[in-house]
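The complex appears here without one of its protein chains, the remainder shown in place.
Chain nomenclature is as follows: A, B and C, assigned in order of appearance, with residue numbering initiated at 1 for each chain independently.
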Amino acid sequence: MSARIKEYRGTYVSRKDLEEGRVPAVRDKPEARYAWAAGVAMGRFLAELKEGRIIGRRCRRCGRVLVPPRMFCEWCFRPTDEWVYVRDTGTVLTYSISHLGPAAERIEEPIPIAVIQLDGASPGVGMLHKLGEVKFEEIRIGMRVKAVWKPPEEREGAITDILYFRPLKEGEGQEGGE
Amino acid sequence: MSTERVRLPHEIRHWYGDMEADYTYTLGIAGERFFAGLKEGHILGAKCPRCGAIWVPPSIYCPECFEELTEWVELPDEGTVYTFTVTHLGPDGKPLEKPEVYAFILLDGATGGLLHKLGEVRPEEVYIGMRVKAVWAPPEERKGAITDIRYFRPVE
Amino acid sequence: MSALGVKRKVAVVGAGITLFRRRLKETGRELSFYAAKMALDTAGITLADVDAVVCGTAPDAFDGVHMKGEYLLDGMGGHKKPFVRVYVGGGTGVFTPIAAWWHVASGHFDIVLAVAEEKMSSCFPHPQKAFTTIFDPMLTRPLGANLVWIFALEMQRYMHVHGVKKEQIATIAVKNKRNAVDHPCAQLADPKITVQDVLNSEVMVWPVQRLDISPPSDGAAAIVLAAEHVAKRLTNDPVWIEGVGWCLDSTYWTNRDLYYPKYVEYAARMAYKMAGIKNPPKEIDVAEPYDPFDYKEAHHAEGLMLVRKGEYLKDVKDENDIFAKYGRDGDLPICPSGGLLGVGNPIAAAGMMKICEIFWQLRKEAGKRQVKNDPRTGVAQAWGDLMQVGTVVVMRA
Partner (left out) sequence: MERRVAVVGVGWSGFAPQTADLSYKELMFEAATRAYEDAGVDPRRDVDSFVTCAEDYWEGHSIFDEFVPDQLGAVMKPTCTVSGDGLYGLAMAVMQIQAGLFDVVAVEAHSKASDILTYEGLLRFAMDPIFTRPLGWHPYALAGLEMARYLYDTGALEEHCAMVVAKNKRNALANPLASYGAALTADDVLASKPLFEPLKELDVAPLVDGCVVMVLAAEEVARKLTDTPVWVLGMGWASETITPEARDWCRPIYAELAAGMAYDMAGITSPANEIDLFEIDDKFSYKELQHVEALGVCAYGEAARLLEEGVFERDGDLPVNPSGGCLGVGNLLEATGLHKALEVVLQLRGEAGRRQVPDAEVGLAQAWRGLPTASGAVVIFGVEKEVRA
């Protein structure tokens, strides 16, 4: 009875009220740490990244190559069948440029990011990563890119073993996607 | 169920991470009043106009009747041990140096009471029904927190 | 859906809401109480009349309490009652009444209270730190992702596929923030905002700018649902829940084309089928699609099939155009409440606010916000997870 309700309740507190203790508060931080078991699919994916390779899984029924790999096909609901290496080149499906860091703080150097369909993965199967060595105004959907890896000795089996994707140079990676 | 499993120990991989962030909780309407009371050396409860219950710690609503509670009642800082436990582990699960006695103290006149430590008593002397009284921190050390009461001690 | 079909009619008979603000002094339990109590009062009942309580609240990492439903439960009226919390991320606010609906429609309960709450200010200095935990810890968190990333990627894809311009999208923010001026709980109403203001606002994650986004908020909202025989006893103008739908897409959002929310379409199809709606734009008089970002209103109106894919902003060039099409006296009023962009975005409570708005609109109790087309049928929708879940409720006067 919106029009008939006289009072909507709630007591506003400004950030300053809180910071300067005019509104008393309890501060706390949880102890919430985890060691997630990577399992079969992600365990292998991370191990392959350490070797400078990107691996997916193929479902023989629908024929898709899935990156990141999983041991099940979500469309067919059956186990996936085989490991498939995909290339470290691909095509930008969508992109943006972040002026914010992980805690939504403003950052000096904006980060370009993209969803990239890797060559060898099924159409539409992309992965999220950063872009680098590129002028922001040159980034386009459809742009061809290639992974820039950390040196082998610095890799730890993580998505960050790829530093970023850079634009393909002319004549590079012309074999294209499947 | 998949066509392949991990078998060798060195192929088992874990990924470490956390869900830790900083939080600041406003005390709320009832909490602000209650903790301000502790700072002044008072234990405040909230009285339900419908069922007459006096809730400690207080709330702005009666959990039973869902009436809004606006009447504040000062309660004595004495009560009865309703239940207690001799605690050997700290909050992180590590052993305490010396066992502590935690109790739920039913405050005289209240529907609820306070969870707190007992002091000035040996664990084997504590019993359900024991009369206890709050031992307060000196006024200048109080911060408007539950630790403004240091512990409850036997009164007999 | 079952061939059996739904047998028992369920109505909304009361609604309540708190102010939505960046930071409120009340605890989550206290905010829940305000909203729940108001819903009961406006329904003319007390908690003793309530058979069960359904709780909706989004990530525990916002309020900063593990098992947050248990924490909130007595403020929601759940003490000594059957109480359950349902959870589909940002879709929770509209899903909570869906779960409450099946409590009643199944025949087990006659009166159910549904309460949604969020207190995002607890996560200090900024809720975004908690937002990052919604991402896959191995694939996404290590990249330093913040929540806006994925929406920026989606917005870009939407603009690219349909050739939609940022100037057009900004009109949605203008409409909703202006509409919110008439909402007594609104956090970010602005009667004078222009498209240029939105385009000049700080860039967050291109193409998303500050005024494209709804703000984090504290707040709560609630409704009372009743079985037909009880509803008719309680009120002369019950608002019936005639369709419910929800749908969840794959976790692997980088493996999907983000230009269109197919999961919203599926959820809408389920709800429309149940409500017997065959031609949504003709049969729906007022809509509250989920608008945490301005482009999402377009995205979701398309998913709800209120317009054709990619055509929500067709011929919309400026502020006047959007009000002519989707204003309160426009062709199809959309987000007359002011939406999340204007009223605020305490996640689950924001979805519930949309349900409250449709309830008030269909009862003709929305005061200055009342749409002018004598509405009989309305739809509310929310969305969440990793651009993944759609929740839809169709209501009729």
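Criterion: contacts are C-beta pairs under 8 Å (C-beta built on N, C-alpha and C of every residue); 3 or more make two chains touch, one makes a residue touch a chain.
Since this is a predicted model, take the numbers as computed values, not measurements.
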item: Partners of the unshown chain among those that are drawn; value: A, B, C
item: Candidates C:79, C:210 or C:232 - the one touching the absent chain; value: C:79
item: Of C:152, C:247 or C:371, the one touching the omitted chain in the full complex; value: C:247
item: Chain not shown: contacting residue from C:24, C:38, C:99 or C:204; value: C:99
item: Touch list for chain C against the chain that is not drawn; value: 1-8, 27, 58-61, 64-71, 73-74, 78-89, 95, 99, 101-103, 105-108, 122, 130-131, 133-134, 136-137, 244-252, 262-263, 266-267, 270, 384-386, 388-389
item: Positions on chain B contacted by the hidden chain, ascending; value: 1-2, 5-7, 12, 14, 17-19, 23, 25, 27-28, 31, 55-57, 59, 63, 82-93, 99, 102-104, 111-116, 123, 128, 145-147
item: For chain A, residues in touch with the removed chain; value: 26, 28, 30-42, 70-72, 74-77
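One rule holds in what follows: only the chains that are shown with their structure count from here on.
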item: Most extensive contact between chains (C-beta pair count); value: A-C
item: Cα-centroid distance, chain A relative to chain B, in whole angstrom; value: 43
item: Geometric centre distance via CA averages, chain C-chain A, whole Å; value: 27
item: Set of chain C residues in contact with two or more other chains; value: 23-26, 64, 121, 124-125, 129, 137-138
item: Chain A: positions in contact with at least two other chains; value: 11, 13, 18, 23, 28, 30, 34, 36, 38, 42, 46
item: Interfacial residue positions of chain A with respect to chain C in the complex; value: 1-5, 8-15, 18, 23, 28, 30, 34, 36, 38, 42, 46, 66-68, 70, 74, 93-105, 110-111, 113-115, 124-130, 136, 141, 158-160
item: Complex contacts: residues of chain C adjacent to chain B; value: 23-27, 29-30, 33, 36-37, 40, 46-48, 61, 64, 74-75, 77, 79-80, 121-125, 129-130, 133, 137-138, 141
item: Interfacial residue positions of chain B with respect to chain C in the complex; value: 15, 17, 19, 21-32, 59-61, 63-66, 68
